[in-house]
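Take a look at the structure set out below.
The excerpt is restricted to a subset of chains, each kept in its original location.
Naming follows writing order (A, B and C), and every chain is counted from residue 1.
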């Protein structure tokens, strides 16, 4: 039977979240978010982020990202983002769709991170006029697609530059929990205190069934989000079940506990991978280069994972899930060590 | 405490469906629909509809409708539909959004039903040329927004006319279960055997948490549905939980049992409403005209429901849910009778 | 040889406008509107409308209308307009396209005119919520599609109502010249002094080759028009030739002279049509009901025109062009009289 390291979305739902769904399944309440769970969610997110925010539950990370961007960027606008970003490579053009055809302008950067230098270069390479799309946002991933994590001072530097050029800052936080667990700072420090304007707060990959939240730190920016969410068919009638998932997810710090466990396992894998390792392991993703033979050997041992990079790169990605069995990790450590010293 | 007749989406989730979610929450499996539940769903829908179909789970009825229409209608196309249809009045322009700007062309009709005569008139009133939008589909609701139900011969007549004019036939089946429970015919007879090309198969309003299915009876029409679903952010990573809901929903005929119970309660209300009744009660919706005073009295007794029609129409809508407490229905019957003969 | 009454766009270009094109065809100048003609156009339109305006040349009436609406209405918005409006029936969904999928909400009205009563009814019939499109504009045609003309007090009443509900007022002035020639008032009085926010100022139908102007009376509303125009491929590189047409068109009141002549001819036809006439003739369009036999007889005599209304209505539309030959009008008068008293 396979040991799944393909993605953290191959995992089941955390028991506390299943319990919360059962608990929410009592009696009648108004639909579309006019319910006690969603009301409590608003309060809890204000506390979590230590300020008044606007929080909107949706069910997929792609919805969170694309709807957030649609609120920030007009159809004739553009978004600077990393060329490896999920919004670029894994969303089938959802940002273009939700914005009405805005463009993603791609920037390079080590570890899938944007830097002020790269953004400065991007802006210089794309002088604007009536003939060009108009840059209006920067989108970054935290943790990134290569499992690295922006430090608050990095976020601050990027945001300051972005704002100086009239660009809003969006953070794709599909693995926000893993990033916060790594940083050990407050969610506020890693977002609005560092200049982030809108956050896609992920939960699905870290133990929820299907729940994400779009968080606006400047409530004014949220003006038309509700219409866009409804129009894109992402307003749930039985909203209580989205809100209940998110409430349970943050209750008692569950989200950080789950993420910390996955991160710790990933660090163990990093240690086992040794010089096969491709990027610093700061969250729950481990990128290695076992070579074609090594990859075949790992598959033969029942590990399920994705090849990475170009076709014959000999690279692989392993993602550790919130409840990844210890023995899966043990086995993979052993297998990686075996490839290093056969 | 309120007795909720506002909509069937104010109800909780059926226990069998909650159980199915718990049962699906075991171990790891591939994401995005490459899982045993979704595979089984395909088989079960083939059986349910007595032919090879393509079935795609989504989480909201608006997603089902708008994505189905986007597959049938180009951006320069149009959809004939009833002026009271959910896609017209309650989806914030989702059909326009998903199609890239196609138009809904509105037709009148008693009981919110389209007739061949109305469609013929609509086609005559909208002669086509390069200067006009191009009609490509008809969308009907089953049961309708006024709680009435198309008979198979009515569907057949409409579909034959539609197809003769090159229009595909879409059925918004948000309350498809209620319609089938009323008709007592097979799902096949009420859909593809009567000329329906694509069905939005609803489950959320009738006991699911958030699960609908788009069913293509002609698999060729589904060619690009998957890209559109992903692009609109409606492809769920943990798809098993959508599929599991739908499997439990149809397993052992649960869907029809739940709908039949709601329908029966609605018929009781119809009897109690007597001459206050506005439309035949064929599904789980009851439209009455208690007058402004009657409406105020009902609210004072704790009934939660929507006013209907224009502001001072004195009309109200009551929707019976799958597990509407018997005593709610008893109380409403008594209250309606009281209004008739004070 | 045919006598063309099909539309005023079957006519050639006025000599003064051809001369202006030739005069503009001297030497080099910057492209995309940074030229002396376009600069002068801005000045001349400020004078014409007796205030500071923003004027943007485009080449088709559909571009003017749809781009104007796109500036006023978000993708989740809607536009109230008459069910016979050109934007509804003759633009193949251009408003939906340019706005990103906004909806046209159709209102009835005699002579193709909107009234405050109809708009009030429309607003009442479309209560808004997060589930509905959001009304943001009213679009009216001046002259209307049935050849009638709004009086300033009618415009004022409509605009006041629209503004009170947060709706901007757009005027489709494809035949604005004919309307002003009829009213005898100033362009200012018939537009911004009566509450119009944006005007599609037509010239093509009244003697230009291909030139229209979008006029914003509130410059702030024009903020993103330039990006939308470019993005929709309506920014002309050799802009001087659009601006030169528009300059010649208004120079010395040419536009009103041409329109007045066409209007006068239309009034002659109205007299000849007598009781065959369907609508008051206030501009250059004449709607009559000669019956099927009468229509056939007119066609046999070489008149080219469009049937109107439903297939067997026996109705016809005649449009008089700016240089319609006198003998065409004489002949049609005689023919119409012949039908009345055979």
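We take it that contacts are C-beta pairs under 8 Å (C-beta built on N, C-alpha and C of every residue); 3 or more make two chains touch, one makes a residue touch a chain.
The structure displayed is predicted, hence computed values, not measured ones.
Engineer: Fill in the total copies of the single sequence across the complete complex, 3 being in place.
Structural biologist: 4
Definition applied: only the chains that are shown with their structure count from here on.
Engineer: Among all chains, which one's averaged Cα position is nearest the averaged Cα position of every protein chain shown?
Structural biologist: B
Engineer: Report the inter-centroid distance (CA atoms only) between chain A and chain B in whole Å.
Structural biologist: 34
Engineer: Distance between chain A and chain C based on Cα centroids, please, to the nearest Å.
Structural biologist: Computed value for the inter-centroid distance: 50 Å.
Engineer: Distance-wise, how many Å sit between the C-alpha centres of chain B and chain C, to the nearest whole number?
Structural biologist: Centre separation, chain B to chain C: 42 Å.
Engineer: Two or more other chains in contact with one residue: find those residues in chain B.
Structural biologist: Chain B, residues with two or more chain partners: 91-93, 97.
Engineer: Please name which positions on chain B make contact with chain C in the complex.
Structural biologist: Against chain C, the touching part of chain B is residues 75-76, 78, 89-93, 96-97, 99-104, 106, 124-125, 127, 130-133, 310-311.
Engineer: Please output the residues of chain B touching chain A within their complex, sorted ascending.
Structural biologist: It is residues 2, 4, 6-7, 9-13, 18, 21-22, 25-31, 58-63, 66-67, 91-94, 97-98, 204-205, 209-210, 227, 230-238, 241, 304, 321 of chain B that touch chain A.
Engineer: How about chain C: which of its residues touch chain A in the complex?
Structural biologist: Touch residues, chain C against chain A: 32, 74-76, 100, 130-131, 134, 224, 226-228, 230-231, 235.
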